[in-house]
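Here it is, the structure in full.
Yeah, one chain of the complex is gone here, protein chain that is, but the others are all in their spots.
Right after this comes chain A.
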């Protein structure tokens, strides 16, 4: 009974549209006329004929494979620094977290466009330091995706907070014992911190990977909604959006959405399958 509001929300706003999109993925639907059943045509096109889809996948995989590990590394490093310094930690924590709050917003993406533009901050600094004139980073096919990866890394705040909480759970006496036995800092990190933090790393990895696959806002704004230049920032989600709302192929876009779901599910499954080799839970073996 008390679940009713939640259930209505779930069935009306999540399950209903999800099933509808599954149906639409087997149709030809342009929004203006009623959907027409087309069987597996959409999936066939996606698998065998759609060349832009291949490009969108490669852009998205590049983005995920670079941004997630780098972001987690930066997050972990900063979490360890913050874990040690006691004075003013709340302030630094808030400061480092700030980009994550702002990063997904349109305003930051607009700012990014300015910073990495031809006359932007980055090029002005580059000119001051080296006397070289840099390109318009956001508008160059070789660098545009990199600026988006940098933007993603910069939003290390939420995994950092989670790492920090994880680090606080590591018993200090383990470090003390290790120091007495003469283990170096690096050895302590490898033998104590990493294993005990593994569940947290695992959680962050899965979560950030899913987030990265769904990246949309930044690419949409930075590339002016076109995934350019030369489709170099055409993320999967951006391509899906374009097919649905610019080319009015809602049926095909629904098929793309389901394929994305499958891809994310596969990646998550891989992460879970490998996790038993490197993630140790404290209550194991009891």
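FYI, a contact is a pair of C-beta atoms (placed from the backbone, for glycine too) under 8 Å apart; a residue touches a chain by one contact, two chains touch by 3 or more; residues count from 1.
By definition in this document, contacts and distances are computed from a predicted model.
A.B. asks: Quick one: find the hidden chain's UniProt protein name among "Acyl-CoA dehydrogenase/oxidase C-terminal domain-containing protein", "Cytochrome P450 hydroxylase", "Carbohydrate ABC transporter substrate-binding protein (CUT1 family)" or "D-methionine transport system permease protein".
C.D. replies: Spelling it out: the chain absent from the display is recorded in UniProt as "Carbohydrate ABC transporter substrate-binding protein (CUT1 family)".
A.B. asks: Of A:88, A:171 or A:224, which sits in contact with the chain we cannot see?
C.D. replies: Answer from the full complex: A:224 touches the omitted chain.
A.B. asks: Which is it among A:61, A:92 or A:248 that touches the chain not included here?
C.D. replies: Here the residue in touch with the unshown chain is A:248.
A.B. asks: Could you please point out the chain A residues that touch the chain left off the display?
C.D. replies: 9, 13, 30-33, 100, 104, 117-118, 135-136, 138-141, 157-158, 207, 211, 223-226, 228-231, 242, 245-248, 250
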